[in-house]
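Would you mind keeping the following structure in view while I ask a few things?
One protein chain omitted, others in place.
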Amino acid sequence: MLARSVNIELPRRVAVFYLLYSLVAIIWLAASAVFATKSIVVRNTEDELLSFLRHAAMVTTIELANHDDARLQPLVERFSHEHSLLYCAFVSGDNSYVAHSQTGHLGQTHRVDSGITTRHEDIEAVRYASGSLRIREYSSPIQANQESAVRLIVAKAEPTVGETLQLAARHAVVVLCVPLLLVGLGGFTVHRLVSPMAAIDAQLCQAAMASTLADVELSLIKARGPNVLGWNRIVREFQEESSQRGLDQRISDAVQSLRQGKSDDVLNSLTDGVAVSDQDGNVTFANQAMEAMFAADSKPGSLQGKDLESCLALDAEEELGASLFDPDHFARHAVEEVVRGEGEARQFLRIARQPIRAVEGTSSSGHVWTVRDITQQKLANAMRDQFLDNATHELRTPLANIKAYAETLSIGDTLDVETQKEFCNTINVEATRLARFIDDLLSVSSMEAGSLTLNKQGVDLGRLFSELVGKVKPQMAQKGLEFQTIFPAKYPQTKLDKDKVTVALVNLLGNAAKYTPDGGRVRFEVKITDRGIRIEVEDTGVGISEEELPRICEKFFRSSNPLVQEITGTGLGLSMAHEVIKLHGGDLTIRSKLGEGTTFIAMLPLE
Amino acid sequence: MSSADRHILIVEDNSALASVVRFNLQRAGFQVTVARNGRVAWEAVQEQTFDLIVTDQQMPEMTGCEFCEKLRALDEYRDTPVIMLTAKSMELDLPRLKAELGIAATFLKPFSPKEIVKSVEDHLEAASEPVSP
Partner (left out) sequence: MFKHSKQGAINVISGTLPLSGDVLDLLDGAFAGCLSEGQPHAVLDLRAVPLIDSAGLERLLDLRDRFERKSGVLKLAGANPLCHDILSVTGVASYFEVFPETSQAVGSFIQ
């Protein structure tokens, strides 16, 4: 009768309560029925007894009239037996039993316990209790002939509960079973009605106990009525919303992580280092470039959480980086150029620090750092500055002479012609020197900018060399130098930049002539080898010291050898020659002994 | 004191320039000695007494400033006027040069020899004026 389902409390509860109350009602009714039965039986019995009493009184009267007292005893016995009396007795005028169905009581005094007395005409009824019985005693006076009156006492016990139940039991089957059946049916119906509600109830209880709405799981119930349909509808809506919410959340998360990933990608693609530090100066984010620059090992994320200042490891003495880490300046933007490392690993960095601009409402703390490696820039600037420095000096020197001599000439009314001529000559020489220097300077500048390009063409080597000789011969002759030239019989076909190679070789030969004292010797030899064209320029000049030899091709370098200092020179010639040879893919070797002479060996590969 | 008694020392590695400056100074009546570089000049100042020194700054072995520093260590040259010639304008921090090395004037190349002569004359005159008590 109690249909069982998992976790369904409600129908059981309902059914139990229903049955309980129903059963209580039935039991109550049954008890009432029993009670009613008893009352009815009692009433019937009374009526029966009363009518019997009249009849018995008549009979007794007749007997008395006929037979006197002798027939009283059998009469009571007969009466008692016929009507199932508890006892029947005749009581004489002196209240003693003259006849009693229970023969033991003969002669005893009729005594009536206290009870309730009622009168039915001339019959007196007494109800009293004796032991567990409730007894009704009826006494009826017998009218006999003028002799002492006799009373007839009959008593009957009221039926006990057990007797009543026995009486009622006949009807029990019908009386009890039908309602019980109906109640059972009713219970079943109730259960059926209630069980869908039970499912709903269970889910609601679960929802009540769930910590967040997201944990609530509602399920559909097999529809058996409009209420369940309504529930199912609500559940469907709820599920849709949940899944929608879940979907929205997922989409939002995906977009967030995509943006995050994208911005991470963006930051990691930069060649500048980017880092974020919190208010304590610890790194909360560092992009790839930052880690490449500062991380001790190459594992990604190795800067995370470290103190930024110590990671940067700037030179301790440098005060330049101070404003970056000065707590007084944390609220504002700071940019510094700092140095770190030594020697080969010396680095110039441009570090900028900005406080993080907070979104309204949130408190901001921490900074974002950008670091740029400007080493090459600094070195290039330094080279350029030095170049300009030297260039300025080299330009101003001949100019100073020109101006000085020109001015002296202009006011020189006291000058003799010889002196005048001498001065004019000096001006001329200086002007020439200046011009040549400017040419060198321009070539060198284009080399500096990386824009010196070679115009390689097919060249007649023989002609090149002979023209070259022609250019330098006067200089050789002027100093009385012995000029040796050795050339191969045949020249191969090759490509090179004729003008620049000529300039380079003029420089070499010119140097040889310049730095060789009068009467010395200069040898110019060209050899064709499998490696290329080998050009040797040997002189018996002042030579180059061991210390200066590695530096001899540096721009503007001039030996501090006083013999060299005497001779005018820009310090650019060798540098240019070296550059031209290098651009052709060749190399320049220098051998020298101080005081004895120098040999320059240029190798130009064939093309 | 007439200019004929005044002895000027020129320290300049560029011989042509040294020559023309000497020419101009001599024409103004001064005695002039030329030293090719700081080392030679140092020897010269120890052998003779000069009234004024005109020196180039950019010289090998010893720059003009270095020479001046050494010069000021000598008693007799403590107050001698020094005129500096230079080709690099960045080095002309005149107040510092004046304060530290007692350089009287600086001239940037190219300069006018006439102005050099005038400067020499002015500074010699100033140096010979008695110091006010």
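The chains carry the letters A and B, assigned in the order they are written, with residues numbered from 1 in each.
Note that a contact is a pair of C-beta atoms (placed from the backbone, for glycine too) under 8 Å apart; a residue touches a chain by one contact, two chains touch by 3 or more.
All figures in this text were calculated on a predicted structure; none of them were measured in a lab.
Asker: Let's see if you follow the contact definition: name the visible chains touching the chain that is missing.
Answerer: A
Asker: Write down which of A:375, A:494 or A:599 is the residue touching the left-out chain.
Answerer: Of all options in A:375, A:494 or A:599, contact with the hidden chain holds for A:375.
Asker: Specify the residue from the set A:10, A:583 or A:603 that touches the hidden chain.
Answerer: Residue touching the absent chain, from the options given: A:583.
Asker: Which one touches the absent chain: A:80, A:101, A:139 or A:288?
Answerer: A:288
Asker: Which parts of subunit A are in contact with the chain that was left out?
Answerer: 270-271, 273, 288-289, 292-294, 298, 344-345, 347, 372-377, 379-380, 383, 447, 449-453, 583, 585
Assume only the chains that are shown with their structure count from here on.
Asker: Centroid from C-alpha atoms only, then distance subunit A to subunit B, rounded to Å. What do you get?
Answerer: Once rounded, the distance between the two centres reads 78 Å.
Asker: Would you pull the subunit A residues touching subunit B in the complex into a rising list?
Answerer: 389, 392-393, 396-397, 399-405, 407-408, 411, 414, 423, 426, 430, 558, 560, 562, 565
Asker: Using the touch definition from the top, list the residues of subunit B that touch subunit A in their complex.
Answerer: Going through subunit B, the ones touching subunit A are 13-14, 16-17, 20-21, 23-24, 27, 37, 58, 60-61, 85, 87-90, 108-114.
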